[in-house]
Structures are given as C-alpha cells and as structure tokens.
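To start, I am sharing the structure in question, which I have written as structure tokens.
Note that one protein chain of the assembly has been removed; the remaining protein chains are unaltered in position.
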Amino acid sequence: MSHTETNTNPVPGIPVDDVRAGEDPNALVLDVENLHVEFRTRDGVAKAVNGVSFDLRPGETLAILGESGSGKSVTAQAIMGILDTPPGYVTQGSVRFRGTELLTLPEKARRRYRGEKISMIFQDALSSLNPVYSVGFQIGEMFRVHRGASRGDAKKKAIELMDRVHIPAAHDRVNDFPHQFSGGMRQRIMIAIALALDPEIIIADEPTTALDVTVQAQVMQLLADLQVESKMGLILITHDLGVVADVADKIAVMYAGSLIENAPALDLYGSPAHPYTERLLAAIPRVDLKGQELYTIKGIPPNLTHIPTGCAFHPRCPYAQRPICVEQVPSLHDVSEGRRSACHFWKETLDGSIKNR
Amino acid sequence: MGTYVLRRLLQMIPVFFGATFLIFYLVLGMPGDPLASMCGERGCDPATAVALRAQFHIGQPLHIQYFQYMKGILTLDFGQTFSRRPVLDVMRDAFPITIRLAIVAFVIEIVIGIPLGLLAGLRRGKFFDNSILMATLLVISIPIFVVGFLLQYFLGIKLGWFSPTVSGAATWNELLLPGIVLGSVSLAYIMRLTRTSVVENIHADYVRTAIAKGLPRRRVVTVHLLRNSMIPVVTYLGIDLGALMGGAIVTERIFNIHGVGGTLFQAITRGEAPTVVSFVTILVIVYLFANLLVDLLYAVLDPRIRYA
Partner (left out) sequence: MHEPPKTLTPSEDVATAALTLGVAADTGSSDKPRSLWSDAWHDLRRNPMFIVSAALIVLLIVVAAFPGLFTSTDPKFCDLTHYNGGRAPGHPFGFDRQGCDIYSRVIYGARASVTVGILVTSGVVLIGGAIGALAAFYGGVVDSLLSRFVDVFFAIPLLLGAIVFLQAFPFRNIWTVIAAIMLLGWPQMARIMRGAVISVKESDFVTAARALGASDMRILGRHILPNAIAPVIVVATISLGLFIVLEATLSFLGIGLPSSTVSWGGDINDAQSSLRSAPHVLLFPSVALSITVLAFMLLGDAVRDALDPKLR
C-alpha cells in the first residue's frame, strides 16, 4: 500500500511508544458517559442505548451482560465508531479514550484509533473473516496498512501472532483460508488480528457464543492470558452468565438499552441489587434444586420503539409496585463504592427483603 | 480441484451431444421431408437435392444421420453450401469478424459497466444510483433493434461520428458502433449485477471487520468489497462472451456485417441446412467452453469452492 496510508504517529499528541509503562494505574483508559443511540426506522425510532455510562482501567475486564436487543452490541459499535449510519445515530453522550473525546473526532482521526488503540472481535468468525483472502493476508494487513510493513515482514508478523494465539503449525497454515479452520481456530485468528498492533482495549462481542463449551473455555483462557501479558483492557459482551463469572472484574447489566446495574463481579453474583439481575441468577439451573420446575423470567424484552414507561423492566418484574415502578424512571442509585443500581427498591433487593412482599 | 475440473468436463460431454442432437433434430429430424424447408418455396434443383440427400444420409434412420454428421464434425468436414462452397471456408470468413465484434462489445461492458455499477452500489438510494437503475432499465427494455436503428441514425448518419455501415473488411473502427449496440444490453446487466452485488456485500460481516480494523475506506472497498462482489459479475461475463457471438444476429443485420450472425440468418431463411447446423454446433461448443472456463474461474476466485 502507498505510504500515505501508513502512520508512524497514530494519535495526535501521544507518542507511539506505549504510554502504559510508568503511568498512573488508576487512570481511565475508556470513559463512557451518558451514551444515547437511536435507530430511525420506518416503524419508529428504536432507542437502542439510553444513557449508558461505564469506565475501564488498564488491564481490567468489564463484562456487559444482557439479553438480545438490550443494546450491548450497539454500545460497542458506538464506541468503535462503526455504527451503521443511517439508520443508527449517536444522539448524546461522550466516549473518552485516555481523555480524548472520540465522538466528535473527524472520521480520519477516529479511524486511527480503530485497530490500533481499540480492537473488536465478533461473534461469527466465519462470516467476519473475508473468505477470499488467506488468514496470513488478513492478519498481515494490519501491519501493512498501519505500519507500512512490507509483504514479507507482514507475513512474518502474522506467523508470530498465530503462534501467540496457539494455532498449531502456524508457519504451514498462514496461507490457508478461513473456511479451512475449525470454529475455535477461526476465533483465535480474529483475536490475532485484534491483537496485532497491541491495542489498549479489546472489545469482544459474544466471542464464544458460536463455539462448543470446551472450545469456549480455551478461547476465554487465551483472552485472559493475553490480557495479563499486555495489561490490555477487555470489554466482554455476552448474555452468558457462566462465561462472565470466571473472567470479569466488573459487570454492567443492560436491559432495554439502559444500564440497570453495575458492580464488581463477585458482589453481583453474591448479592444482586436489581430484580432483573436477581431473577437472572435465579434462572440458572442448580443441581441442588433437582426435581423442581425451572424458573424463567416471564415475558420477553420490550420492543425498542415502545419502551415501557417508568422502569423498563416493570412488566416482567415480580416485585413491581404501582404506581412508582410504572410512572417513575429509576435513576442509577449509588449502592456502594463502585456499585450502582437503577431500581427504586435496590435496598430491599440487596438485603433480600424484597422477596417477602 | 482436479476432480472438480474432471467432473465438469464429464458433465459437458452428454450436454454437448444432447445440444448438437437437438439442433440436428430441429433442422433435419422434424416430421415431414427435411428438404421441404430447404431451398425455399420453389424446391431444390435435382442436382442439389441429390447432393443434399447424400450429404445428410436422408432416408436412413435419424441416429445414423446424426452419427454420420458428428463424424464429419470431428474431422472438420462441415459439408457444402448450396453453391458448392465448403462451409468451413464460410466459417473462416465469418467467425473472425464476429469475434472482433464480440471483443469490442465485451471491452465496453467491462470498462464502463463495472465502475459505474460499483459507484451506484456505493451510493445506493442516491440520485446517481437511481439514474443508473433507470438508464439500465431503459436500455434493457428498448429492443436492441430499435437501439440499433436509433444509434445508427443519430450517431452514424446525423452526427457522423461513426460510419453507419460496416464494410467487408470490418475493421475495429467500423465495429465500434455495432459493438456498442451489441453490448448495450449486457452493459446494462453488468451495471445492475455489479450494483446488486455491491449492495449485498456492503453489509457483510467481513466488511464490518475490515472497518473495525481501521482500514481506510478506499481499501475496504477496493480490496475487500470488490473482490467478493466481482464473483457473480465475472461468471456472468464469462458466459456473456459466448452469448454475444450467438446473439449478434440482429446487430449484424442492422449494420450489414458479414459475420456469423448475418451469414447464419441468411442460411436459415434459405433453409441451407449444412451451414445452419454447422454454425450452430460451433456456437454451442463455444458456449460450453465458455461455461467450463467460467466454472474454473469461479474456483480461482472463490477459495471455498477450490477446497470443497
């Protein structure tokens, strides 16, 4: 590729070499505040993301948990700046990477963050990889475009990366095509691509949903190891409570486009402060309750063009109280240090007394 | 990959015989005296009639006739025209002209059709896209002979930009206007096909990945999008080349070109079976090979087929 497309100074004002060494360990890598995204469709405006806020420190793993349609993937896309516009629009909010506001950057500057500072991996590796180019080409592309590397160098780097993500016989397989790999291997290739330029954050959008449980475990372990190696932040988007338990430092639960609870992982599992979370946990089948009827949350997530009034969860909440839950949108109450919950009755949920009503 | 090629070749063989037999049957095997449709209303003069009967073994069972005929084809003996000229010579005169014409049309299709189709696909729903859709629709709807007349009249006669007829030599220059006419419909199809392919692929997951990788838009389009979008277009182009040669009848009539189409049409109306059957057989062969080439090309373009 021509040299006009490479950059040796990817982010204006910040030198190329890693800022991570010798920095304040508590400085935020990513700060998302009050993000709003809507989709303007012929059937109305779907409010996909309604005032989501969270932050991420270097080396931290944040899990964004939610059902389909909760807005978790859209949030990730808005952060990356790859929303389909139209019909999607970011209407409010800010996304700051190490203090730099991303949402207002012109596209050219914004692009410099993608792949270099923040990378993303997707759910279906088979359709997310280009079927007509070899995996070596697709991995090496990162170096050729962003670093101006030659074809030979790019290929060498590709093999190195494939080794790093534990793809056996990398040297022999670098010219193979995506469809020639198994599902787990393909996901590793996606990870290799995301990892190529040592990003500070990787966003993984349901990376293991399409994989077997055993392969799932391997891929999650790989991500965890890589994180430790390079002090990378990880945002894991999933609907699977099981996957999250091992990996996440903190969890943000989304429902109908809103953040309804965030907490450190252990606290969330141990004592949820929102009925939705509490019900999700109750729905996990337990060996010691064998023989009893499985619990599910009744109803389905709301149509995003017609989000319920008040608390969006109230139609499905077994503890909902009229009139407050139907009329008043709960704000994010501070539960404790690093914990928040958007429920009028978070106190009762936290101490369990809500079940006695 | 080798088995794939072999399989396609084997499939071609029955199709080749089937198609040539079908033509043979249509010309010579239909109920009634085959000589009745030859030689026009006045009938054949006795000498020609005898020669024809011998040449086609008329009177013998149909499959023998066909067999004899195919044997002839394989030894490049295509028989003789009514005026005792070897059909092979007629072919030698006609085919090069039509090949040149087809190439002109082909090049125009590619050079204009693909880039415009790409742009239309990228700007889907906008003015440019809608104009392209409208224009291509018009071109496809207006019959080729009308287009031919109009262009011949306006560009050839009125404006004088091109020569309105083609001489016997049929140079490249002279074939430019007929080439445009011949290729017009295919050009419209190529534009639409490219556009549709681009529109479909632009929302593909791998395009999203390419954008997420921070690649510049130009690269996403030319390297990732285009390569995948071209697959159906290239396969269409491959078949088109063969079809262009067979479909040049109208264009050659309008511009008075003595190519395959023109010669063939005269032969058909005169009922000159040897010429008709031979020419169509060759066209079928060309078409089948074009198809085979396209299948191979498809495997080259799409690795998923190669290793299937």
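A few points about this structure:
In order of appearance the chains are A and B, and numbering begins at 1 in each one.
The rule is simple: contacts are C-beta pairs under 8 Å (C-beta built on N, C-alpha and C of every residue); 3 or more make two chains touch, one makes a residue touch a chain.
Quick caveat: nothing in here was measured; it's all calculated off a predicted structure.
Contact with the undisplayed chain is limited, among B:G79, B:G214 or B:G246, to B:G246. Touching the chain that is not shown, out of A:P87, A:G242 or A:P318: A:P87 (per the contact rule at the top). From the options B:Q11, B:Q68 or B:S163, the residue with contact to the unseen chain in the full assembly is B:Q11. In the full complex, chain B makes contact with the omitted chain through residues 11, 14-16, 18-19, 22-23, 26-27, 30, 36-37, 133, 137-138, 140-146, 149, 153, 157, 199-200, 203-205, 208, 243, 246-247, 249-250, 253, 264-265, 268-269, 271, 276, 280, 283-284, 287-288, 291, 302, 304-305, 308.
The rule is short, and it goes like this: only the chains that are shown with their structure count from here on.
Remark: chain A and chain B have CA centroids separated by 53 Å (rounded to whole angstrom).
Chain A contributes residues 1, 5, 80, 82, 84, 111-116, 119-120, 122, 124, 127-133, 141-142, 145-146, 177, 179-180, 190, 193 to its touches with chain B in the complex. Every residue of chain B that touches chain A in the complex is listed here, in rising order: 203-206, 208-216, 219, 224, 227-228, 301-304, 307.
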